[in-house]
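Read through the structure below, which is laid out as structure tokens, and then see the notes.
Left out: one protein chain. Kept in place: all the others.
Chain lettering (A and B) follows the sequence in which the chains are written, and residue indices restart at 1 in each chain.
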Amino acid sequence: MADGLRFEGRRVTVEPGDTVASALYRADVRTFTRSLKYHRRRGLWCVTGDCPNCMVNVDGDPGVRACMTDARDGQVVVRESGWPSAERDLLHVTDRLHRFLPVGFYSKTFIRPRFVWGLAERAIRRATGVGHLPIGRPASARPARALHVDLLVVGGGVAGLAAAAEAAAAGSRVVLVEERRLGATAWDARVRERIQTLAAEARAAGAEILEHHTAVGLYEGPFVPVVGPAEVLHVEAGRVVAATGAVEAHAVFPGNDLPGVFLARGAALLSIRHGVAPGRRAVVVATTDEGRASAAALRSAGMEVLIHDGPVIAAEGNGRILAVTLGTPSGRERITCDTLVLSLGWAPRDALLRMGTDQEVAGAGDVAIPGCSLEEAEASGRRAANGHDEAPSDVPTVPVGDEGYVCLCEDVSLHDLQQAWDEGWRSSEILKRYTTATMGPCQGAVCGRLLAAFAGARADAVATAGARTTSRPPARPLVLEDLAAGVDEMIEQRTSLHDRHLGLGARMERSGSWSRPTTFDAIDEEIRAVRHRAGLMDVGTLGKFLVAGRDAAELLDRVFPIRVRDLGPGRSRYLVALDEAGYVIDDGLLAALDHGRFYLCTTSGRAPAMEAWLRDWIDRWGLHVHLLDQTAQLGAILVAGPKARAILGRLTGDDVSAEALPHMRHADITVADVPCRAVRVGFVGEVGYELHHDRSRGPALYDALLEAGQVEGAQPFGLGALDVLRLEKAHLYLGQDTLPDDHPAKLGLEWAVAMDKPDFIGKRALERMGALPLERTLVGLRIDGEPRRGVPLLVGGRVVGRVTSCARSEAARGTIALGWVRAVDGSFPTELIAGHAVATVVPTPFYDPEGARLRV
Amino acid sequence: MFEIRRTLVGVVTASAGAGALDGLVVPGRAFGCRTADDELMLLSVPQVTDEVVREVSTRLATLDPDALVIDTTDGWAAITVAGGGARSSFGLLSRLELPDAGFTQGEVVHVPAKVIADDEQVLILAPSMWEAHLLDRVTKALGATGRLETREWRVPTP
Partner (left out) sequence: MSLLVPCPRCGLRPQEEFTFGGELRALPSPDVEDFARVYLRENAPGPQRERWYHASGCRRWVTLTRDTVTNRIEPGVTPSGG
């Protein structure tokens, strides 16, 4: 491996301790980016990760802050703004066209003719942006780890480490997170020494210090997501101490964004820590002690330094600063220089603090007392550990000149803000949204106060108009993998027959959260098997509940619109479940067991909702009911077809004849040595036995049924065949054939509702709706064309309905469908157009309308 | 370092009035988890669930004649993470805070689960329709490879 990193075709030396920024600067790179809109040259400015100026592409990752990234041999670094290059950027012409591209111009121009916006938008997108996504790179999963701590300290400076040491010594479980290496942004040797000592004290007391971990937000709890190199931590803290420090204040004057303008801490870091002089001749404008100290440090590093304590009027230069005009008591003075260093005040990094206004979050150090001394910072940290909440100091804003860039990230100048204000956008929040100021990578860290001060200072502004805009996560840029850490999309539910299905060659599909077989071989064959011989289907996904206790019958009678009291043991009834508005929320079956217990079956996927629904009523009515969700505990296999009884007969000694076990009855039997609750059902329109059994016995039962069924020509079948079989009987699929405001009358299910019962949930709603004419109904259709589900139904060119289920049916000899239609002029149409075909309303079921097949 | 094992646990669910469950003395062969005011889950080795059902039914009959006691073993799938790192690695599976010893319930690997922890191991139970999901996600999150051993659960010594 050759020495150095690779930068746009050149080799750049990497000295020990270098960041990408310091290594490039030493190699005479001065322009790091081109600004977002106007493509102005931008160079190192804060050098502490607070501004967007140094964002480059490192090893394929776009938007990496060069000043925050350790330089390594072999790194590949490329600048990503400017076309064709950052040095020679033809799009710089937009800066000259500033007049024609006022703030918000894309909301006002390129609107007519309409096609122009398409072209303009593409051009604008290509010209802006901070980098190129590594689209070819495969996404990698980042694990999330939950961490429970008493105190989370954010920031590994003097204040944060003091807080961690203090709290750990008192016995708290403490974790401190620091986004760099400890001491990386300290240029003063005294500060670095203190950091090392405090870190040792904290560790000795039991605090855990995590370097290269960045806190990105603060949520209720407090809950703080922290992004580390290998995983994302989800920290639940009893308290949080934010010791995130402060960045020097941004000053607004003409030329304030020229390369060569530095914040004092940045200049000192570059010069003292990395041994790279920012320039040869510097003017240091400092009103703070630290600013003056950094001037002395720059001088002792060999730079020619002029110190000024007063305002900056303007900076001039062409792509690089050449001179600065300062305000003096006697007027103005213009001084040539190649570096301008500013320390005019502080902007506390209070993004996290401000997210935690309602939480147990305290500030310590610079963020609470900007510009405090080393000793004050440490004391403040120890106070914060002991529960003291520092009231943030009032931070005086730096006076603003006549012109200059306010938001560096989004290229919003003072002139732009004034123009927006003149147009009528008159508060910090609305100015933010209109001009996009504070919406860039720095999220207002640099310019937030200036935006608020701008709005607040305007003579006609209302009091709240000058408030700081709301601080929201993330506080630092995130990659999508960080956001996705810990998310699980593909949670799959399986029956105990899952592996058997795979062994039989089933093609599986996701049906809600369940994995279910679509088909084992050919859907048409499976349909024929069920109609002429027998089919076996895994219906273990059904919702199943045991309802017991002295008020069980009372609960079911009050909640469901069916007569429960006359359901004797051994009998079952089709059940439609209604909500209080009378709308259908589920359907299934209620079977009466012995001893006043009931067995309730619901559609697959709705068991959790049914459990919540019933528990709500049990709770509100104070009933004594035992409700046990047995959906997972029990499997169920359907044996259906003319030969179903014969197959069962081979495997059981119990009487499963038509007399002993007729339609809509159930009995406890033993099949192939497996105890089962056999429920006679007719969902597919043939004699059917649903065998409900303990989940663990499922595979053995299935094997026995398959083997016994072979002689009779039985086949396993899946959802593909089920769809057609049930459609031939016009049995609905909830959610597919039903709409959320379907009540039983609209679905032809009045027969399932006992309106003569004194009361049930939804009865009054049904009475109200029953007095109104029916405006929509579900109908059966024959279509003389290709089956297409979802196609609208038309009468006279107007849409009056939709096809909800559709299939070609051999048994019904043609294409059959279910669909809903609206009443037209008081009656329901019988001839409609579905796509290019004619759809005729016909009576249902399409197959065996008398139900004779079930009474065999 | 830790090991992960698929675990066979017997589960009995008792549903009765809060007062009755408060007064119930759990049989020695079972470990009780009070999942709700009116619900108690009793864990044991799988072979003795019949006895647990009988004993608990008998004891509850005097306290609440309407009580329901049912073997629900097939409704649950279980996995154990054992060893020194078991507790500290739980954060990779769930946002739940582990009790020092005893039972808690909430989301683990994104499914509703019951958790029994002591200083050496963590037992996680989830409804059995999520068995494949539970085994897969726990092993992946903890970086384990290879086939899982299956072992019977043992009632923790008090």
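The rule is simple: a residue touches a chain if its C-beta (ideal position, glycine included) is under 8 Å from a C-beta of that chain, and two chains touch if they have at least 3 such contacts.
Keep in mind that this is a model prediction, so the values were computed, not measured.
Chemist: Among A:27, A:277, A:307 or A:581, which one touches the chain that has been omitted from the display?
Modeler: Of the listed residues, the one touching the omitted chain is A:581.
Chemist: Using the document's definition of touch, tell me which of A:319, A:608 or A:735 contacts the absent chain.
Modeler: Checking the options A:319, A:608 or A:735, the one contacting the hidden chain is A:608.
Chemist: In the whole complex, not just what's shown, which of A:83, A:117, A:219 or A:733 touches the removed chain?
Modeler: A:219
Chemist: Just one of A:96, A:281, A:507 or A:764 touches the chain that is missing; which is it?
Modeler: A:764
Chemist: Check the options B:50, B:107, B:120 or B:136 and report the residue that touches the missing chain.
Modeler: Of these options, the touching residue for the absent chain is B:107.
Chemist: What does the interface between chain A and the hidden chain look like in terms of residue numbers?
Modeler: 219-221, 223, 358, 580-581, 608, 611-612, 615-616, 619-622, 759, 761, 764-765, 768
Chemist: On chain B, where is the contact patch with the chain that was removed from view?
Modeler: Against the missing chain, chain B presents residues 17-18, 35-39, 95, 104-107, 111-112.
What we mean here is this: only the chains that are shown with their structure count from here on.
Chemist: Mind checking the centre-to-centre distance between chain A and chain B? Centres are C-alpha means, answer in whole Å.
Modeler: Distance between chain centres: 31 Å.
Chemist: Where on chain B does chain A make contact in their complex?
Modeler: Touch residues, chain B against chain A: 13, 15, 17, 66, 68, 70, 72-76, 90-92, 94-97, 109-111, 127-133, 137, 141.
Chemist: Could you pull out which chain A residues touch chain B in their complex?
Modeler: Touch residues, chain A against chain B: 143-148, 234, 236, 488, 491-496, 498, 514, 546, 548-550, 624, 626-634, 694-696.
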